[in-house]
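Left out: one protein chain. Kept in place: all the others.
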Amino acid sequence: MTALTKRLSQLKSGAGGENAGLLVMLAVLVLVFSIASPRFLTGANLGSMGFQMPLLGLLTLAMLAPILSGGLNLAIVYTANICGLTLAWTIMQFGGAEAGIGAFILGGVLAMIVGAIAGAVMGAVVAYVGAHPILVSLAMMIFLRGLGEFLTRGGDISGFPDYMRVLGHGELAGIPVPLILFGLIAFGWHVLLRRTPHGFSVYMTGSNMKATEYAGLNAKRTLVLIYTLSGLLCAIAGILMAARFNSVRVGHGEAMLLITVLACFLGGIDPFGGHGRVAPVILALIILQVLSSGLNLIGANQHLATAVWGLFLIAVMVLRSDQIRQMVNFFSRKDI
Amino acid sequence: MRDLMKSYTIEVRLAVVLALICVGLSIAAPQFATLPNATSLLNNSAVNLIWAVGLLVVLIAGGIDISFAVASSVVQYVAAKMLMAVGGGNWVLGFLFCGSLGILLGLLNAWLIHGFRIISIVVTIATFNAFFGLLMFFSGGRNIYNLPDWWTARIFIFEHENAQGVWSELTLSVAVMIGCVVATWALIRRTNIGRQLYAFGDNPEGARRAGVNIAVMQGVAFGWMGLMAGIAGLCQVNIVKEVVPNALYGRELDVLAAVVLGGARLGGGKGTILGCVLGVMFVAITQNGLNLLGVSPFAFQMIIGAAILIAISTSNIDLSQVLRKKEVRS
Partner (left out) sequence: MTTASAERFALRLHKVSKAFGGVQALNKVDFEVRAGEVHCLAGENGCGKSTLIKVVTGVHRPESADLIELFGQRIDRITPVQARELGVSVIWQDLALFPHMSVAENIAFDDLVGLRPKSVRYGEMTTRAGKVLERLGVRMELGAPLHSLPIAQRQVVAIARALMNDAKLIFMDEPTASLTQSETDRLLDIVRKLSAQGVAIVFVSHRLAEVLEIAERVTVVRDGNLVGVYPTEGMTQARLGELMTGHHIENDVSARDLPDAPVAFQARGLSRHGEFHDVDLTIKAGEVVGLTGLIGAGRTELAHVMMGMRRADSGDMQLNGAPYRPKSVRAAIEQGMAYVSEDRLSLGLLQKQSIADNTVISVLRKLTSVTGLISESRKADLVRHWIKELGVKIGAPEDPISTLSGGNQQKVVLAKWLATDPKLLILDSPTVGVDVGARAGIFRIVRQLADEGLAILLISDEVTEVMHNSDRILHMADGRIQQEYDPRTISVPQLEERIYA
């Protein structure tokens, strides 16, 4: 009975069990698709997956941290758009396609500052006003979307220097550059959340803000910082988006917003905050990408993939709940 | 009166702000306080209001729904196909089809939420993607123009021509909207079922122990939302005269923002019809006013977003707390 309880709590905290379950699902999917389509396990397909996933991945990481802190950041996509605009605007000031690398660096830094500010404002309102994060980030989303539409009049900005292609389409030792970028950032995110006092504080704040403050941690500052970092990550996603599409348009990637939440939940993040890890979320992202690429190869379109993502999340949640319920039933049956 | 202020703080504040905006707009923009403008405001807000009251019920019961707007699209599409298959149908069949399809989709959410104890945001984000993906896949993204005549016919419940020959008219959707608002009010305020919804949202464990049937409550909340989504879908087709599969995609978050702005509590147990209507109208009137003032349409959303941000930043601030800000906590 104690062994069961332990196993149950492990499952609930989603540590070991989560990864194993997702790995099995991934293996099954890869197997199915490689049988269904000979092109699935080819370098070309894997490469294209490697180029596609990082963008969604970065945004998902930007979503992950606020969820861990007990909130949500619905403004991620438009923060990324606005940051992309900042970069594009800077590059245009320096001659568009002819702009030097300095302009790109300046633009990138400005973009990150903009992203961080957007995040910090949300964090501050959430922490110090105590407003609900869904509402705060929703308002920020509407504001940034409006701001972007106002600045661009609904059009797009394109014509970036060639070297930006390296970031979006380049390869290093056969590995897509965006994937390398994503890998580095994901590792950094993991270290930040699991190993630093700040990350610890995020988990604690996510499970009980007041008790966290009573223990001497600065929960409010933690919230401001985590939303700021989330905004910063959005900026990096925005820069990558500009590099990949060679253009910036407000609304680019809009459909990814709720997919990032879906990926987090698939990765076993506690929707109420306080529990969850980076690794299973990355596994969840890979699964989503495999589903989408695999379906694409066997002739379905992205819309079907979207539907399958939704159905897949339902299936996984149902499986998880059943597992838990069966175990609970196992030793509560005699109790009733 | 003091009681009123205490129990309806957010509603009263919002009403005051809205009144101020209306007064300001009447002075700044002469067309604002005219009958034609008022009627067009109502016509344009009908669908949002129908969704909003449905969402309010879900929020009161402690849930959240992201899938309702795409659910409306699914209902429109399927109903259009089905009605054409039965030879066109009529309004009664239309309401019946759309309503029951909507309820079915809502009950699907409720079943997943209650049956497997998955929280509503997870379920409805999943069904949002599933509904939309499947709709786009099966419709191929193609619009349906070939609709029964009754469905696209313009029906006015109120018409008036002023001295300048400008028509003011209220469409059928407004009547339907008013019906939905009143019905929802009656449900949550006047029936024991509605009060149990509040109780369930406020303290689920307490409600369960008091004998409230939780499964039924989830079903009522999401079923009602589904019914509203179905009706909203029906009305929206009547307004635009076509079925566009992705037309409603993305509207859910704006409606959610408006309803929460109106004082519905994310987490359940609190929210009123009055606040909900005020929240939706706040957004609609601001947008309408900006338009009349000649502000670029591209700036609307920005200003509305900023307004909501300011509203929430100030609505939670209690003056007595500001005075106590000297206290440093942790």
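Every chain is named by a letter (A and B) in the order it is written, and numbering of its residues begins at 1.
Throughout what follows, a residue touches a chain if its C-beta (ideal position, glycine included) is under 8 Å from a C-beta of that chain, and two chains touch if they have at least 3 such contacts.
Just so it is clear, the structure is predicted and the values come from calculations on it, not from any experiment.
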Sole residue of B:P148, B:G269 or B:G305 that reaches the chain not shown, by the stated touch rule: B:G269
Among A:N19, A:Q52 or A:S207, the residue in touch with the chain that has been omitted: A:S207
Residue of B:N203, B:N246, B:N291 or B:S313 touching the missing chain in the full complex: B:N203
Touch criterion as defined above, residue of A:A215, A:I298 or A:A315 at the omitted chain: A:A215
Contact footprint on chain B, counting only the chain that is left out: 3, 6-7, 189-196, 198-199, 202-203, 205-207, 209-213, 216, 265, 269-270, 326-330
Chain A residues touching the omitted chain (full complex): 1-2, 5-6, 9-10, 12-13, 15, 191, 195-197, 200-201, 203-204, 207-208, 210-218, 274-275, 331, 334-335
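By our rule, only the chains that are shown with their structure count from here on.
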Centre distance in Å when chain A and chain B are each reduced to the mean of their C-alpha atoms: 29
Of chain B, residues touching chain A in the complex: 64, 66, 112, 116-119, 121-123, 125-134, 136-137, 141, 250, 253-254, 256-257, 260-261, 266-267, 296, 298-306, 308-309, 312-313, 315-317, 329-330
Residue numbers on chain A that touch chain B, as the complex places them: 74, 121, 125, 129-132, 134-136, 138-147, 149-150, 153-154, 213-214, 216-220, 254, 258-259, 261-262, 265, 271-272, 300-301, 303-311, 313-314, 317-318, 321-322, 325
